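A single protein chain has been omitted from the complex, and every remaining protein chain is retained in its original position.
Right after this comes chain A.
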Amino acid sequence: MSETALTHTDTTVAPPMGMLAELTHRCPLQCPYCSNPVELERRSDELDTAAWQRVLREASRLGVLQVHLSGGEPAARPDLVELVETCAHEGLYSNLITAGVSITPERLAALDAAGLDHVQLSFQGASDEVTEHVSGMRGAFEKKCAFAGEVKALGLPLTLNVVIHRANIHQIDEFIDLALALGAERLELAHAQYYGWALHNRSALMPRRADVMTALRAVEAAQARLKGRLAIDSVVPDYYAHGPKPCMNGWGRQTINITPSGLGLPCHAAQTIPGLEFWNVRERGLADIWYHSPAFNAFRGTDFLPDTCQSCDRRDIDHGGCRCQALMMTGDARQMDPICQYSPWHDEVQTLTLEEAGRDEPFAYRRFARTARQA
């Protein structure tokens, strides 16, 4: 396929700043809150190296500045070093989002030499036991700690990324100590967002209100104490919030997400909204997808939002929140996010949150469907 020249310049739609490249859905971990869809895409459907390289070149020309190499586990792709090389060649800032359990020191050195800019390493627990319970992988904690040491030994900047939920919310202080001990510059403590596998496991993941408040206080205290030493980004659990999150900073506004098989999505959960037409990089140029695909244009701007939003002074701050969550709880993706205190569904969300937090369910671990399972 030839590269399509970027001839279109739309005066109202700005080009994307970031691209989330989901290189594969394969992963050695089985975290029950995985942001991948419950229907995982298989290896045989993945884009090949040349296709990803073309997408990266098109992304650079379109205006993308940062590429987040993610998955699944991006290191499951044998061509990861080549793709980082392409990013560097195109001037794209490359961020590797990894579980850190399968990259050898030699391969990490090759990624570094290829021009990798930053490593974001996930932790599921701040101890061996919690990590194994959440990730479903024995020995993962030790491997992650060793990997962090190898990242720092090369001088690469390191961010630890933790999804917080009922099974690890008691470890906030331990995660902060861990980040300091491993020499990370940044720590992301992000409460689980209930889409995909996390939605599937909501009643096992939802923390209790008192624990959420304790955790938020611990984070605030640490942010003040460690200013200039460790940057701590905190993503609050929106089910306990009064206002919606500015989801993706607006639909089709800053970020494009490419799935392993090449679909261009406005966000990783967009496929949960029925009736949206997604275009594939196998058939279309990236600029064409960004500016013209029906899925990207479905919820751009705020004109489609209800009247309550139109007169709200937060309209251009939160853009009405999350379309997927609006659909999930109200049946209408054009509604305001039901997390919003002005939503007619807000009370229902509060009730549901209390119910879910009070349940005691086991994890359903993230796995490929049993039929036609592939390596």
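Keep this in mind: contacts are C-beta pairs under 8 Å (C-beta built on N, C-alpha and C of every residue); 3 or more make two chains touch, one makes a residue touch a chain; residues count from 1.
Note that contacts and distances are computed from a predicted model.
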item: Chain not present in the shown complex, as UniProt names it (candidates "Pyrroloquinoline quinone biosynthesis protein D", "cytochrome-c oxidase", "Branched-chain amino acid ABC transporter permease" or "Ferredoxin-NADP reductase"); value: "Pyrroloquinoline quinone biosynthesis protein D"
item: Which residue of A:21, A:62, A:148 or A:281 touches the chain not shown here; value: A:62
item: Listed residues A:43, A:170 or A:186, member touching the removed chain; value: A:186
item: Residue ranges of chain A at the interface with the undisplayed chain; value: 14-15, 17-18, 62-63, 65-66, 91, 93, 95, 117-118, 120, 155-157, 159, 185-186, 188, 227-229, 231, 233
